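One protein chain omitted, others in place.
The letters A and B name the chains in turn, as written, and every chain counts its residues from 1.
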Amino acid sequence: MGDLINQILNLPKDLPLGGGGSGGGLFRIGLAHYIALSAILFSVGALGVMIRRNVITVLMSVELMLNAVNVAFIAFNRFGTGIHTQNSHGQIFAFFVMAVAAAEAAVGLAIIINVFRLRETVNVDELDVLKH
Amino acid sequence: MPGMFSELAKLDNWSQWSIAPMAIVFAGAVATTLIAGFVKDSTRRSFIGQISIFCLAIAAAVNYVQWTGGWQDPGRLVWAGSMTLDYLTMLMNFVFIGCAILAILISLNTISELGIEYGEFYPLILFATGGMMCMVQATDLLMIFIGLEVMSIPLYIMCGMRRSQDRSAESSLKYFILGALAAGFLLYGVALTYGATGVTSLHGIQRWTMENGGLAANPLLTAGLALILAGFAFKIALAPFHMWTPDVYEGAPTFVTAFMSAAVKAAGFVTLFRILVTGFFQNGYTASLVGWGEIIAILAVLTMTIGNFSALVTKNVKRMLAWSSVAHAGYAAVGLAAAPAAGADGVGGVLFYVIGYALTSFVSFGVVAAFEKQNGGLSQVEDYRGLGYSQPFYAFAMTVAMFALAGIPPTVGFLGKWYVFKAAVEANITWLAVIGVLNSLVSVYYYLRVVVAMYLESPEEQAEQEPIKSSALWLAVLISTVLTIGVGLFPKKPLGAVEKSVSPMFVKK
Partner (left out) sequence: MQFTLQHLGGNEYSFNLLYLIPLFPLLGAAINGLLWPLLNRITLVFAERKLPRGLVHVTAVGAMAASAGAAIIAFLKLRGLPLSDSPVFVFHWWDWFQAGGLKVAVAFRYDQLTAVMCLIITCIGAMIHVYSIGYMSEEESYNRYFTYLNLFVFFMLILVMGDSLPLMFVGWEGVGLASYLLIGFWFEDSEKASAGKKAFIVNRVGDAGYLLGMFMLFVLFGTLNFSELADKAAASGFSPADHPWMLSAALICLFIGAAGKSAQIPLYVWLPDAMAGPTPVSALIHAATMVTAGVYMIARLNFVYALSPAAMTVVAGVGAATALFAATMGFYQNDIKKVLAYSTVSQLGFMFIAVGVGAWWVGIFHLMTHAFFKACLFLGAGSVIHGMHHEQDMRKMGGLKSYMPITYWTYFLATLAIAGIPPFSGFFSKDEILYKAWTGGNILNPAGKVIFFTGLLAALCTAFYMFRSVFMTFHGESRADEHTREQIHESPRTMTAVLAILAFLATSGGFLGLPHWIPGHPANVLEHWLEPVFAQSAGSLVFHEANGFLFAVISVAVALSGILLARYFYLTPAGQQKAEAWRQDFNSIYTLVQNKYYVDEFYDFAIVKTIHAFSVLLWRIADAFLIDTVAVNGLAQITYYAGYAFRALQTGNVQRYAVGMIAGLAVLAAVLAAKGG
């Protein structure tokens, strides 16, 4: 599976896939698996933003997307080749993402509370006074 | 504590001096937050606005010192290569500070009319301004992201500051949800770019793309660029990432709308072209390493067309201006689309366009703000009938704004359009210029409708057309009106500044 993902992503063959050896088996966890996980998490989050009615859930979906980003950053930093491992940008970035996500969540919840006070609903599809 | 100071002292002096204006703005933001907390009587907090203006003025003065030679080495990288101080940054600092001052002037008296707390708005707008300054100063995707968020999060709150108003709250929520989604796009794009290149600094990305033959070789980088483009297309409201714009602009308090449509848009455009030109463009190639020019061209066409045609059928003046703001993002994007082939002319066009548009939007939204009341006020085009005779000053300002937005000389709007369309013709994408010119033809119709209503129609009955009594608001509209005409007539200095700012980006290194 690792090879398959590597092929799809067209990653360099010499990327270490964990466990040693480029022809790792199905359960040898490497970069490709992390990227796949991150992509799936990101898609799930995006899907949640599009289809969940409850604003709180939408907010959580957004957080999911940001965490997908974190997974990707850490994985690239840990498993990347050459230049990736020489610096720790990916890990630092992940910290900042967490901080910003926390700030966003705080503000978001405040906004949601205000909307709930006025409209007594947190369903996004009922919030459409502004249109056309 | 002493240890920390000694650490600071060891830092490159250049680095500290380079962010002085931004630091002053942030210091002002913190100070106003504290002051607001110590003044018990909330109705007496209006002086916080004056303090904010004072902070911004100091920042502008420092920025002026840097511009006129206080900064010896424009373009030098500081803070370990994550920031720079070039003329582009300094010019944009002026723009952001100016926008913030104008927005505060408009707000000083209208804010209580709309039932908004003084103690909340001023720190927030200072934080947002500082965030923008950070964003355009950054040359590393990490810093850009931080700047973007420091700008955006206060804006989410500012949109919803009319807390008792349905529309304001809804506008805030919509902006927040979609803004967070767009931030997710941007971050994922940065992550993929990092994965492909191993770096987050723009110069590092450029080096990598040059050495590895551009995007073609790497799907990760392709996806990363697409995601970054989408993230910024949201901020500057390019179709199809524009749909939040009319709703949010309409619901937000008008001075916030003015600030967003002027400063946020300018910050977004400047950062976007810094990323594209520094990171994904190589001097010496006839075109960019990756075909972002064509993509921006398509987005520009969509944006102009959707913005103009929607504005055509919109009767609410504020919403119409919001749609027009979408359309203007499209015009500015024409210059960006021309940048790969026209170089500094294209990007200079974008820069001049967004600055000119910032001025104009303070005129138009300033007039709207003057007639916006807690209950009622003027909102539809019909409400403006006969304003030319009952309120000659505001009507004249609005007329200037409408002509500038329609691109009629000698206003700044004409010159802006001139630049971006000329750049498109130079870049051999004449079709884009033709679509742009045709679009501006359509736009004349709805801008004209406002002027016609003000001067050539009489109100049905004697309508109440009293503006909010505010000399600050009056002053803000006056300043931006004078500048809209003045820069149109004497654009030499601003244009020189714009050229000075963008030309180093295209110098072969």
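One rule holds for everything that comes next: contacts are C-beta pairs under 8 Å (C-beta built on N, C-alpha and C of every residue); 3 or more make two chains touch, one makes a residue touch a chain.
What you see is a predicted model; the values in this text were computed from it and never measured.
Of the listed residues B:Pro409, B:Pro459, B:Gly486 or B:Pro504, the one in contact with the hidden chain in the full complex is B:Pro409. Within the set A:Ile35, A:Leu59, A:Val97 or A:Val124, the residue that contacts the chain not displayed is A:Val124. Checked against the full complex, the one of B:Asp86, B:Glu120 or B:Asp247 touching the unshown chain is B:Asp247. For the options B:Leu85, B:Ile116, B:Ala182 or B:Ala358, the residue in contact with the chain missing from this view is B:Ala182. Within subunit B, the residues in touch with the undisplayed chain are 173-174, 177-178, 181-182, 185, 214-216, 219, 222-223, 225-227, 229-230, 233-234, 239-241, 243-244, 246-247, 290-292, 294-295, 298, 305-306, 309-314, 342, 344-345, 348, 403, 408-410, 414-415, 418-419, 421-423, 425-426, 430, 433-434, 437-438, 440-442, 444-445, 448, 452, 455-458, 489-492, 495, 498-499. Residues 46, 49-51, 58, 124-125, 127-132 are the ones on subunit A that touch the missing chain.
Rule of thumb we're sticking to: only the chains that are shown with their structure count from here on.
If you average the Cα atoms of subunit A and of subunit B, the two centres end up 28 Å apart. Remark: subunit A residues 9-11, 35, 38, 42, 45-46, 49, 55, 58-59, 62, 65-66, 68-69, 72-73, 76, 80-84, 86-87, 89-90, 92-93, 96-97, 100, 103-104, 107-108, 110-112, 114-115, 118-119, 124, 127-132 touch subunit B in the complex. Looking at the complex, you find that subunit B touches subunit A at residues 142, 145-146, 149, 153, 156-157, 160, 163-167, 169-174, 176-177, 180-181, 183-184, 187-188, 190-192, 194-195, 197-200, 218-220, 246-248, 250-251, 314.
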